[in-house]
Every structure is written in structure tokens, then in C-alpha cells.
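Just dropping this structure here.
One chain of protein is taken out of this complex; the other chains stay put.
Then we have subunit A:
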Amino acid sequence: MSRKATKVTKTSSETLKKEDVIQAVVIVDSFKGEFHPITDSIPLALIPVVNKPLLDYTLKCLSLSSVQEVFLFCCSHADLIKQHIKQNKWNDESSTMSVTVFVNETCRSLGDVMRDLDAKAIIRSDFILVSGNMIANLNLLPILQRHKEIQKTDKGAVMTMVYKEAGVGKKSRKLEHETILAVDSSSGRVLAHHKLKPRSESKLDIPLETYVDRPRVELRHNLQDTYVSICSAAVPPLFSDNFDFETRDDFVRGLLLNEEILASTIYWYMLNKSYYAAHVNNWQKYQAVSHDVIYRWIHPFVPDTPFSWEKEPYMFLRRNVYKQHSVTLGKGCILEEDTVVAEKTNIGEHTYISGSVIGENCSIGKNVIICNSYIWDNVVIGDGCNINNSVIAHKSELGENVILDIGNELKFNKGCIIGPDVLLPSDCKLEASIVVANHQLKKDVDRDEEYKFKKISDKAYILEITKSGDKSDEEDDGQQLHGFWLETSIIETDSESEDEISEGSVKSDRLSPVPEDTHLFFTEVVDSLTRGYEDKLHPDNLILEINSSRYAYNVSVREVNYFVNYVRNSEAQKDCLQALEDMATSVDILREGLIKLLHLLYEQEILTEDNIMEWYKHGDKSEMAINLRNQVAPFIRWLEEADEESDSE
């Protein structure tokens, strides 16, 4: 009997080998400040989505995937997070995973965190890297398995990124940057990773080598990044070696560019369609993900399954309304649809609520209309308020008859974001996309933005952000502190200039069946001319350039007749005039200036009168040409008179 006992203990100790412990690293900050200034008082991970803090979703998902050790990296409000973890007993004996919180105030990006991680040397093997604002119901174990398998075949496999297939129309994807991923179909290796700016960039260049040796390369545009990755133990040292890796995308791009040097490869994993993973990093995403939670896409994370048994369960009523027992509803109150109301909240009489989430302990007055809004805990809303597309954070108070964002229904319904602890006076009307903060916030030097505060009353200031100097196209519209966009316009997939390029090239192909060389020659000469014009070069230098190009491209002198300096004989002049006419029919500005141009050329004795007269008389019969002739008529008349004068002399 004792032998059996020892055998049992031996096997159990073997299974508890150190390397098998699954570790996860959660980055609690997003370092980008989209939820500013709410994030001044609450850390990002504790922002409630449908009344549960984001961090809880993340930790729950990890524990469902049997993760055993979690390392939380915080950079701000660490004490609040620690308190939260203690409160919710994540670190208790009874929970299956151990949560360790690391604090580092100086970290400014993911890269810094990874470097810190490397310094601490707590990672032993592959780990799961997620961010604290992830809401997902995916099972990470099969992904981890696959990563390990890939590592057996390819020693340099460093990271497996998880992507979800999402078509262009999907809401939560429209709000991210479009990514194009080029992967090898057989091995799943990522070959190229490009982020597209919406509506721009007509061509994407992919090096030829990626195609040549591989029988099949897939280019995918329909993917949404979940920001979940399985990293091997080699990742933190890679971050330490390359100090310019700040974000995960930098890392990916750096690895792809410097493949030979770093000898590391990245693979991808496509998430099964039945799983959901999203990353709440701005307000629009917040809205989209809340919507998905209410619609039960993220089962088992639905409002009516509690995370802890101490909280009251929600009732799931028809039309997607979730309500806890201790909610008191006044007479005539209507909870229309897609609404979540948490415990101990009082809702006054004749109040209409639709598409909103209301936190616990709120007190909502009579005749209030709340649509598409998110109201957090301990909020007091006075009677007769009208709240649309807004977020009202903890402990705020709204006076009576406050109207938030009437706005027009059609396009962007940009909402209001009201920070925690704000007291809005009665009869206050707020327009779209204004963020109200509690107190005058100090200028945050790091963020390069300036705040202007307009005082509404004590404890309520409207925040206006003036753009800083170097904001480039990097800053998307969504990055700014706007409210919600309920209806974003469909992203036009083609820009004007792109069409002109493609049509222009087609036209030029058809108009002038010149051999390729001449075409190249023309473009080069046009380039040097425009450059010369801008830099105000001496025309002689330009002539030299054109001459050399001419020889380089083996172009006959005839072709060059289009340029003024080369016009010597009458044949050439005819060509020149014809060219001017052709150009004038297509370019409006030139038409007006044509008369002046002809005059100038005549003065400079480049075009003789005879040729001009001949051109005028023998022109095309088409409408355009006749118009042109009419415009040039005064000049011609002047010429004839001048002719007569010189003849008469």
C-alpha cells in the first residue's frame, strides 16, 4: 500500500515539472491614451464593459485556457489594480492560476515592458502575450500546441500571431488599420505584413523572393488582428537587442526585414470562426464590443453568467434586456432592447432606455431618455435628461434637463464622454464629441497635446484638444478623443487620384502608340523639366539633361520637337502647334493661356507667322478645335495686321 502511495506521488511530481507551467504576460496599459482623461483616474484595464472590468474578462479567458501563471505588467495606477485583484480573489488559494503584478512606472511602450521582462528573467519557455483590454473566448491551448509543433520543425520560430477572419464590413474591423498579410500556404509562415492607411497607397510592393521559391503564397486582406500572440522565450532578448522595437508591429516588421540577421520567423494562426477575440483600444471599439457581448457573441462571457458567485445573477429577458433583481423600475418605465441594468439601480417613472448599459447603484430620474449610452456605477441622473451616445463614468452627477448630444441622426453621431466625478449643472446642453473632465488636468508633456479647458461649472470642464505640430497621417480619425460613431461611412476603396493614374496610363497607351522607350524618355524629361522649374535652373543645364536622355533612349529628333528649344524648321513648328492644340483641348487652363503662349512664341521668333496662319486655317473640324480657334482669333487678327504693316513698310 505504501508502495502505491509513493508511486502516485512520484508521478504527480513529474507532471509538475517547471517547464510545463503555462505562463501568460498581460500588458495592462495600452500606452496610447485613447481613453484619456478617464484613464487619469481609472486604469485602462478596469474600465467596465457591460459592468465588468476588462481585466476580469482577460483573466477569466486565460484561466479557461488553463494558464497557470499570469504576470501583469502595470505602468500606472498599480495600486488600484492590486486592490482589484485582491478584492476579486484572483490570487486566492482556490483559483487555478497565480497572478503576479509587476509595476514599472517608466515603461512607455510594449517594447519597454518586454525589455523589463527580459531583465527579470522569469520567462522560462513559450508564453502567451495578451493585452489587458482583450475580450475573448478562445481556447489558447491548441494554439500553444501548434506553436510547439512548429518549433520542432523550425528552430527559429519565434512568434505565432493569432488572427481572426473578418470581412470588410465587420464593425470591429473597420475601426482598425487594414492589414495585409502574406503567408506561405503550406507552412503558415508570415512573409510580409503591411498596414494600409485607409484610402491611400495605390501600390503595395512585395519583394519577388517571397514568391519565387514557394509554390503558393496567400495574400490576405480579410483578417483582424487579435493582438494575442504566443511568443517563445527568445522574444524578450530580441526586444532587448533592438531598442527601436516599440510595439508588436515594429517587432514583426523588424523580424521580417532582417530575417538573415535575426534568424527568426513568425507564423500565424487563423482563429476558428466560432471563437471571438477583440481588443478594446478606443471608444468605437468599446461600443462595438459591448454590442457583441450583449448579443451573446462571446459566450460564455455573457452578462448573465457571473464571474463570481457573490454577485447577483442577471435575468435575461426578451429583446435582449438583462436586469438584476434588485433593480427598481418606476411606473411606466420602458427598457426597450439591448439594455443591461445592474443591481441596486433605481430608474424613475416614464423613463425610456434603449441600447444602453447602466451600472450598479445608479439613480436615474423621471422622464429620462437614454439611448446608446454607457453609464457606469454610482451615477445620478436628474429628471428629464436626454442622453445619447455617451459614456458617463463613475460617480458623476447630472443635473436636471441635461441634454447630451442631440446631433443629427444621419451621419456621425459623435457622443459625449463624461469623466468620473463630474457634476453637470441643470439645463446644460452639450454638443457632440466633447469630453468633460473633473478638474483642470495638468498638461501631459509626453502626449504632445495641448488641452484647453472651458469651464461649465465647478467640477466640470470641457476638454478641447488642439493638434500638435507633428501629427502626421499616422493619427487616424479614431485616435482622437471623439465620441462614438454610430454610423461610419463606408470606406471608399478607391481614391480619386488612383483612378486618374490608372485611366491616365490607359489613355496614354491608346493615344500614342509610341514604343516603350520613348514613353520612358518623355516621363524622364517631364521630371527633369518640373524639377528645373521648381529649382529655377538655367535652361542650358536642362538642355544638356534632355540631350543626354535623348541619346540614352535613342529617340529621334522628331519626337523632341515638342520642346521649344528644338523647334528649328517649319515641320517642327507644325508639330509643336499640333501638340499645343492637343494639350489645349484637354487642359482648360492652357486654353486661356494659349493665346498668350502663341504670342510669346511668336515674339521669340520660334514660330513664324506663316506656320501659325497655316495651322489656324487647316485645323480640325471638331467642336473643340473650333472653340480653340475662336479663342486664338484675336491674336491671329493682330498677326494679320502686323503682317500688313510690315508689308506696307
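Keep this in mind: a contact is a pair of C-beta atoms (placed from the backbone, for glycine too) under 8 Å apart; a residue touches a chain by one contact, two chains touch by 3 or more; residues count from 1.
Basically, contacts and distances are computed from a predicted model.
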Checklist line | Name under which UniProt lists the unshown chain, selected from "Translation initiation factor eIF2B subunit gamma", "Kynurenine--oxoglutarate transaminase 3", "adenine phosphoribosyltransferase" or "NADH dehydrogenase [ubiquinone] iron-sulfur protein 1, mitochondrial" | finding: "Translation initiation factor eIF2B subunit gamma"
Check: In the full complex, which of A:R214, A:R253 or A:K344 touches the chain missing from this view?
Finding: A:R214
Next item on the list: Tell me which residue among A:S185, A:N258, A:T305 or A:S548 touches the hidden chain in the full complex.
Entry: A:S185
Next item on the list: List the residues of subunit A that touch the chain left out of this view.
Entry: 167-169, 178, 180, 185, 196, 201-208, 211-222, 493-494, 498-499, 502-503, 506-507, 510, 513, 622-624
